[in-house]
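Heads up, one of the protein chains got dropped from this complex, but the rest are sitting where they should.
Note that the chains take the letters A and B in the order they are written out, and that residue 1 is the start of every chain.
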Amino acid sequence: MARVRNWQINREMSYWYPEHRPQRQFAAVFDTNKCIACQTCTLACKTTWTSGRGQEYMLWNNVETKPYGFYPLGWDVKLLEKIDGGAWSGAGKDAHRYEGRTIFEAAQAGERVLGWRPEDYDYAFPNVGEDDCAGGPIESGAFMEMPHAQWFFYLARICNHCTFPACLASCPRGSIYKRPEDGIVLIDQERCRGYQECVKGCPYKKTFFNPSTGTSEKCIGCFPKIEMGEAPQCFVNCIGKIRHVGFVSLPEKARPDNPIDYLVHVRKVALPLYPQFGLEPNVYYIPPIHVPRKFLLQMFGPAVDAAIETYKNAADDPDLAGLLSLFGSTHHIVHSFKRTGKDVVGFDDKGAEVVRVPMHEPTYIRKAYDEVQGVVRTNCP
Amino acid sequence: MQDSANWARVRYTVLAFAGVGLVLAGCGKPAPAPLTEVVAVKMATLPTTPADPVWKAVPAYDAALIPQDLVEPRLMVPSTPTVRVQALTDGTRVAFRLSWVDSTMDDLPGAARFTDACAVQLPQVTGANVPAPQMGESGMPVEVTYWSAAWQAKANGRGDSIQVYYPNASVDHYPFEAHSLTKGSPEQLEMAKRYAPARAANRNEHPLDRPVQDLLAEGPGTLTPMPETRSNGSGTWAASTWSVVITKPLPELLRGQARSQVAFAVWNGKRQEVGARKMRSVWIPLALGGAS
Partner (left out) sequence: MNLEGQQTRREFLQWATAAGFGAFVLSATRGWGLEAIENPLAFYPNRDWERTYRDLFHPDSTFHFLCAPNDTHNCLLKAHVRSGVVTRIGPSMRYGEATDQDGNGASHRWDPRVCQKGLALTRRFYGDRRVRHCMVRAGFKRWVDAGFPRGADGRPPLEYFNRARDEWLRMTHDEAASIVASALVNIATTYTGEQGKKYLEAQHYDPAVIEATKGIGTQVLKFRGGMPLLGMTRIFGMYRMANSMALLDAKIRGVGPDQALGARGFDNYSWHTDLPPGHPMVTGQQTVEFDLNSVELAKTVVVWGMNWITTKMPDAHWLTEARLKGTKVIVIACEYSATATKGDEVIVVRPGTTPALALGISNVIMREKLYDDEYVRQWTDLPLLVRMDTLKMLHAQDVFGGTPAVLKNQTRVLAEGEKAPPPGTHTDILLTAAMRKEWGDNVWWDRAAGVPRALTRDDVGKHSNVRDPLLEGAIEVQLADGSKVRCRPVFDLVREYVAHFDPKTVEELTWAPAVAVEKLARHLAAAPGTTLFAIGMGPNQFFNSDNKDRATFLLASLTGNVGKIAGNIGSYAGNYRVALFNGAPQYINENPFDLELDPAKPARPKQYWRAESAHYYNHEDHPLRVGNKLLTGKGHMPCPTKSMWFANANSILGNVKWHYNTVVNMLPKIEMVCVNEWWWSTSCEWADVVFAVDSWAELKHPDMTASITNSFLNVFPRTPLPRIFETKGDIEVLALMGHKLAEKTGDQRFADMWKFVDANQTDVYLQRILSHSSNTKGYDIGPLEAKAKEGVPALMMNRTYPKAVGYEQTADSRPWYTKTGRLEFYREEDEFIAAGENLPVHREPIDSTFYEPNVIVSAKHEALRPEGPESYGVPLTDLSCETRCGRNVVKTWAETKASPHPLAKDGYKFIFHTPKYRHGSHTLPIDTDMVAMLFGPFGDIYRRDTRMPFVSEGYVDINPNDAQALGVDDGDYVWIDSDPSDRPFRGWQQNPKDYAFARLICRARYYPGTPRGVTRMWFNMYGSTPGSVEGRQTRVDGLAKNPRTNYQALFRSGSHQSATRGWLKPTWMTDSLVRKDMFGQTVNKGFMPDVHCPTGAPRESIVKITRAEAGGLEGKGLWRPAAQGLRPHYENAAMQRFLSGGFIDTSATGKG
């Protein structure tokens, strides 16, 4: 075990391999407040990558309803139960330091990480809990204000392409690696022998065994698209427009014009999923504003309150509101952005404009009678 | 008729094989007492199945198995205690018959579903300097032949439709089976491969015609398939017991040598034993049928 620095838990921790960060780290921001669980992302991924034999059950991208939704069944509850809690520490330079054990530190004897292996049947019912609310059954009528008394929200999940991947650490054959050029984590399909150690080790349960090929497979971050400067399938097809893809820097190297850095480091409105697991996952979530805070703290860490306050003020925060309106409006990777008056503009890695959208869609009022065509233009035709 | 001929061969072989100073019982006599090492009895023609009556007369060695607990991930709970080993050699190949008790037959892979398996390991070189029994070590490679119950089932003719794994599955469509593609055409086969990434990556899968694969290792995590598998094997499960024959060419540097070492490993699929999570033996002295 080596010692590595995990900024998300604000401390050093043990990891199977020495710390080594890629030149660029694939990262994403998901706005849960915009997610509609339409599963278009899921189908975009599935029809592109997992339409083969032995992959039928595989959802590299899935959307589940929290808190009663899981894919596979109980994936997070079961691990949280094994870790059995942990604390986030207080103020000062120790602010938001995780004092509990990560899955690397909690590994049992003979294991590389604290993991568990879902049963085959746990992969059935991939949308269990769909739209089921917590807060107890509704009796009769109700009037809810923030936060909602009954609540659920949608959690879209892909591989987090972690800085400290548990799948990679778990593989006894070293068949899983992190691409230096973008930090995408891949399972070498030529070398893998299907031991499923990665399936057991990944706390997010985002590697899957293919019984037909005898190898384990996982989300590839659509690297063939990333290599072309394009957003992955589940991003381009996201009609809730909740997703933005890019590259995240270390906090101390954050670039304010980088949309990901801006949301993660500058405005701190997007947070990692279960940072306490210790993997430094690189999909960052804007937490749902209508959900009781304690649940969100458990899931996204101690920065939740501040993130929600910032998000709720977006109406008076044109840069933030603008950037969030830019989400999903282009199939290009937006490496930097700026707001120019009523427009928000996105640029590629060479600084060329790739998308421009207005903060508000324009309104056009046409003449009641079109002299050119000699016809009325009407909303009651 | 066939049998008596075999027996004749056996008797002859034994007489010619004084080096070990061991006398095999004649026909009809009970199986010989267990050995203190693995002895590959010399024989002109090697049996290919565990059911071959030839094995009845071949002395057996009960190899003790210990959990693999040197490197993570380890096997923390011991399972299969021993594997009974018999061996025959024709001078260029050696046939091992492994049998061990396993109350469940697991030959169907799947998510969290593992299959029974066993392996034989030989050093590539025999000398004073013995490679680590655990997959060899840097500079001292070992040859491994791995048999899997899943491969056995395939070799026995089990197909690869999804209903093999999930009998009631209902799948609407695979792009490589679209009506507009001619079944079996090169284009169609190429498409099918494309949708199986491991195959598209030309992963060195076990040969479809046999349930074993030859591999080379130079320490944990280095196991790599040989470019071609020259070994063969055959396994059956009955009465809560696996019986597997693995016939492999002797490593070139072992040919003509009288003694070497051999190690064995057994995986119980039901107990989710896979890869490094296995019961293994230490190096066991191997007496080869002497020079021929």
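By definition in this document, contacts are C-beta pairs under 8 Å (C-beta built on N, C-alpha and C of every residue); 3 or more make two chains touch, one makes a residue touch a chain.
It should be emphasised that the depicted structure is a prediction, and the values quoted were computed from it without experimental measurement.
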* For the chain left off this view, which of A:157, A:191 or A:206 is in contact with it? -> A:191
* Touching the absent chain in the whole complex: find that residue among B:141, B:233 or B:269. => B:141
* **Selected from A:158, A:220, A:263 or A:279 as touching the chain missing from the view** => A:220
* Contact set of subunit B toward the excluded chain (per top definition) -> 124-125, 138-139, 141, 162, 165-173, 175, 178-181, 187-188, 190-191, 194-195, 197, 200-202, 216, 218, 221-222, 224, 226-227, 252-253
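Here is the rule we use: only the chains that are shown with their structure count from here on.
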* Take the average of all CA coordinates in subunit A, do the same for subunit B, and state the distance between these two points in whole angstrom. => 44
* Asked: In their complex, what parts of subunit B are in touch with subunit A?
  -> 69, 71-76, 108-114, 150, 160-162, 165, 169, 171, 173-176, 195-205, 220-221, 223, 272, 274-276
* **In the complex with subunit B, residue positions of subunit A that touch it** => 51-57, 109-112, 117-120, 123, 170, 172-174, 188-197, 199, 208-215, 217
